[in-house]
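Apart from one protein chain that is not included, each protein chain of the complex appears where it belongs.
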């Protein structure tokens, strides 16, 4: 049933610099995760994307990027689901 | 506050949320200021194994044609609203901001756009 989802997650996770990724539903419950990412992050990821959507509720949901040193956390909401990707660039 | 070529608004907040300076489209925009503050509070609960507490030094919120870039420094919160450059379609705001801010990272723009492309 969730094979498609897992395939997509593994595909995302095989991109350069990607550490982990997950997908969450509207309730902030994790639908699937791949790589080194804590599934508990789904609730906070959802909360962050919801908060950012309040800025301009009439526009499409924005992409949120958190930066910390050479690490990045990218969050994007699309309808009912929200995706979270952890990235760590090796350049530093 | 020094102006970037594509800047269309800015806010400077104290860490308790009081607006110190503002201008452009964000002039006296207390509503957005509160949203930004809540957003920053939320980032403190982000996974400690990946980003240790309060080490998140910059946040970008990127829309199709503009972006908000939030920087935390010296107990102040700096927010600039940038219009995306026409050359860089989606993540233009990011590319420009990283060139003009203190965090210069040559391939940052590219990496973020791969992330965004994957998610959309």
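Each chain carries a letter (A and B) given by its place in the written order, and its residues are counted from 1.
Criterion: contacts are C-beta pairs under 8 Å (C-beta built on N, C-alpha and C of every residue); 3 or more make two chains touch, one makes a residue touch a chain.
The working rule: contacts and distances are computed from a predicted model.
One chain of the assembly is not displayed; among "Ribosomal RNA-processing protein 41", "Ragulator complex protein LAMTOR3 homolog", "Cyclin-like domain-containing protein" or "LAFE_0G16424g1_1", its UniProt protein name is "Ragulator complex protein LAMTOR3 homolog". Note on the chain not shown: across the whole complex it touches A, B. Considering the full assembly, A:42 is the residue among A:18, A:42 or A:63 that touches the omitted chain. Set against the missing chain, the residues A:4, A:27 or A:58 yield one that touches it, A:27.
Taking the whole complex into account, chain A touches the unshown chain at residues 24, 26-30, 40-44, 46-47, 50-51.
Those residues of chain B that touch the chain absent from the view are 38, 41-42, 45.
Keep in mind that, in the parts below, only the chains that are shown with their structure count from here on.
Put simply, the C-alpha centre of chain A and that of chain B have 18 angstrom between them.
Taken together, the chain B residues at the contact with chain A in this complex read 32, 35, 38-39, 42-43, 45-47, 49-52, 55-64, 67-68, 91, 94, 103, 105, 107, 111-112, 114-116, 118-120. Within the complex, the chain A residues that touch chain B are 12, 15-17, 19, 37-38, 40-41, 44, 47-48, 51-52, 54-56, 59-60, 62-69, 71-74, 76, 78, 83, 85-87, 89, 91.
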